[in-house]
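For reference, the structure I am asking about is given below.
Heads up, this is only part of the complex; the chains shown haven't been moved.
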Amino acid sequence: MERPRHQGMAKNTYMRWRLPLVCLLWEGAMIVLFGVFVRFGPEADAHWEEEKRELNLTSDMENDFYFRYPSFQDVHVMIFVGFGFLMTFLKRYGFGAVGFNFLLAAFGIQWALLMQGWFHSFKNGKILIGVENLINADFCVGSVCIAFGAILGKTSPIQLLVMTLFQVTLFAVNEYILLNLLHVKDAGGSMTIHTFGAYFGLTVTRILYRPNLEQSKDKQGSVYHSDLFAMIGTLYLWMYWPSFNSAISEHGDAQHRSAINTYCSLAACVLTTMAFSSMLQKKGKLDMVHIQNATLAGGVAVGTSAEMMLTPYGSLIVGSISGIVSTVGYVYFTPFLESRLHIQDTCGIHNLHAMPGLIGGIVGAITAAAATEDVYGKEGFIKAFDFTGEYQTRTPSVQGGFQAAGIVVSLLMAFVGGAIVGGILKLPIWGDAAAENCFEDEVYWEVPEDEESDVYHMHNPDKPASP
Amino acid sequence: MERPRHQGMAKNTYMRWRLPLVCLLWEGAMIVLFGVFVRFGPEADAHWEEEKRELNLTSDMENDFYFRYPSFQDVHVMIFVGFGFLMTFLKRYGFGAVGFNFLLAAFGIQWALLMQGWFHSFKNGKILIGVENLINADFCVGSVCIAFGAILGKTSPIQLLVMTLFQVTLFAVNEYILLNLLHVKDAGGSMTIHTFGAYFGLTVTRILYRPNLEQSKDKQGSVYHSDLFAMIGTLYLWMYWPSFNSAISEHGDAQHRSAINTYCSLAACVLTTMAFSSMLQKKGKLDMVHIQNATLAGGVAVGTSAEMMLTPYGSLIVGSISGIVSTVGYVYFTPFLESRLHIQDTCGIHNLHAMPGLIGGIVGAITAAAATEDVYGKEGFIKAFDFTGEYQTRTPSVQGGFQAAGIVVSLLMAFVGGAIVGGILKLPIWGDAAAENCFEDEVYWEVPEDEESDVYHMHNPDKPASP
């Protein structure tokens, strides 16, 4: 039951030597670079007993592992199951969604450990890693998973690996500028992960614009069960988002607070999403695309401010607004972006990550600017914004300004970086599929010749209907 | 491929203005009430540094966040993925199962934070929340998810939101009576969550009795893949139940013990469920309905006693019995309830939650009554039952009596509350579907017009078979 049309297609999607070459080359590079640079941090090193004595720690519990490992695992699930399954909604691209996400994230976390390590954990010529580095690597890759959402179904695995290489690099640079040079707070990554990742992906998909994409329109939809698979992704993202936003916050109240704010924001977001999903549809029925995506906007939109004293009701407001904005985006903006701006955004990351990311950055800037010693307490105020050392004299309103600057820098990095990387991905050597074969697993995967695909063929106009 | 019969059906299921109105109204109310009442508890507040000094805490690890957050996330998964996917077993109601569960739970947790907060965390006019409140809110919503199981497929999303509003309120009142007035122990909620939730739901479905429900009989079954989706729900409930029963237990041995008891009970329950599933079927084959549900009865049935010195073998006994009772319930009681008592219980919550919940309450009463200082140790005895202050002189047998009273109160609250709420839900304004359209996602959801639904149509007698 080989589908003959793939044989005759215009583009060469043959991966046999190209994909292995890229994978092995890059894994080889990782091994060499890890060998030269990466070592265990003090809390993961067998010398920890001595370290403990030096730091006067009385319990193994003080190892950062116990503060962060549960959150790390939740974040890990979000990256691999959350993003992976969220993108399985397409009827014939489930393997690509979950499989390519797996591939790019597995590569990305290695490269991110290096890139972020050079910037943040470099000591005496070595990168010293611990659980916080693992979380940050997952975060960094999260921005690539987001960008993947825009080009889902239209790119080859090699393109994805190339994009990951560059995007992780740019992410680390942008993150360094924000966190270290601008001294910006962004624990849940509204700016560094979502705004940057989404506008980067949107720029890439703009550059890779495919004028004839309607040739694969029949495969751009979902089927009943693929929508349920996608809900697995949605729910894991939704449930674990409090861990995401709190994973690298300061120990103690900050982690606690981040989780509560995020929990509240996400809960509110579900209600406004449902409301607008029903309201914006003539028949008043709910649309699975909105439920799968816009319900998550609340997590994105408190990414920057979750560890601040946003307060539970502040979180409800932010979550409510972002659910509305995101749902409206799916109904009105996505078609507009495609028809007018030639931005083909498969998963609608503009609605789930770009706009809520911007909201998150702005809310963060406002919350920071509005901070007072009264609300935070004298010590809490300094701790929350790390107003120590050279930042000792920074005021909340100045901090708010720098937060806003962080948004702008992230956008610039995304546009410029996305344009360059998009240009590279446009080279005709990476093996992407022709327009009529987009959103189709058979191009890159051995697909079982199953009963369902027979049914599928019954609707294929260029094949006889009889089984 | 619009199905014309929905146009012509007797009942008005048009949601376009009603659902958004209810969602937005209630979310608006939440924002206002949160704004007036809800603030961060001391362990999530930026003043925590000062608090720590006052309480003489030497480590951030002493923040309750680290004692409870991993369990919280497990409970969170149970509520949203566990209950949500457990109910996807119906062939054409997966969107409704997972989507409406999402909606009602997201609303319910907000309202529960308020209701439970007023009763338990109210201080100087404010509700001070922390991770334990989040867990309790999830617990409270768990009882609504249970009740949803009885009316699954037969109610509109508005009805579910209305039911959630009332049920959360009644839950909080009942919980207050049990925990504060009767001073009853119920860490895993056999009484407050399961007994109350299940009998409430059964009463509601009795009031909403649909005499012509057999008109949608063809949709009340499962298909092969929907049974596998449901197993995702089952397994997450089963695996994380030790976290559920231990999530709000006292720090230290009590949490540890609750997890072990629950683990043991659930393991035993699987074996007796499998045994009776095969035994009660003429052909000796296993029935997925039993495996999906009765295997969980062991978790329900140790809900009250898990943190007591039930002992591992006591847990095995309780788990074994509850698996048997639950499976027998599915085979004999559910048909009886429907035909004789007109209780249409879609998911069989009577077997999974009601009867095991009662068992749990009784086992808790007996275990409490049998407690001795010898078994618990002098301090452990006082700590386990909180025999301090005005309860200093309460004896185990008196405690057992109060535990039993807790069951009765929960039942009364469920019956009376369920009858009133059922009456409200019977009003013809909430947009529920006609009997022949029950268990059908197309009523409230945009459903992809996919291949599978074509196959589905082949069996629809009132439509021509050709695609």
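Order of writing sets the labels: A and B. Residues in every chain begin at 1.
The rule we apply is simple: a contact is a pair of C-beta atoms (placed from the backbone, for glycine too) under 8 Å apart; a residue touches a chain by one contact, two chains touch by 3 or more.
The structure presented is a predicted model; accordingly, all values stated were derived computationally and were not measured.
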Handout entry: Assembly size in copies, with 2 chains present
Key = 3
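Throughout what follows, only the chains that are shown with their structure count from here on.
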Practice task
Could you put a whole-Å number on the gap between the CA centroids of chain A and chain B?
Solution key: 32
Fill in the blank from the handout: chain A contacts chain B in the complex at 59, 61-62, 66-67, 70-71, 74, 91, 221-225, 227-228, 231-232, 235-236, 238-240, 242-243, 251-257, 259-260, 263-264, 266-272, 274-276, 278-279, 281-288, 291, 295, 309, 311-313, 316-317, 320, 375-377, 379-381, 383-384, 452, 455-456, 458-459, 465
Completion exercise
Given the complex, residues on chain B that touch chain A span 14-17, 19-20, 23-24, 26-27, 30-31, 34-35, 38-40, 43-50, 52, 59-61, 63-66, 69-70, 73, 76-77, 80-81, 84-85, 88, 92, 94-95, 98-99, 102-103, 106-107, 109-110, 113, 129-131, 134, 157, 225, 229, 232, 444-448, 450-455, 467
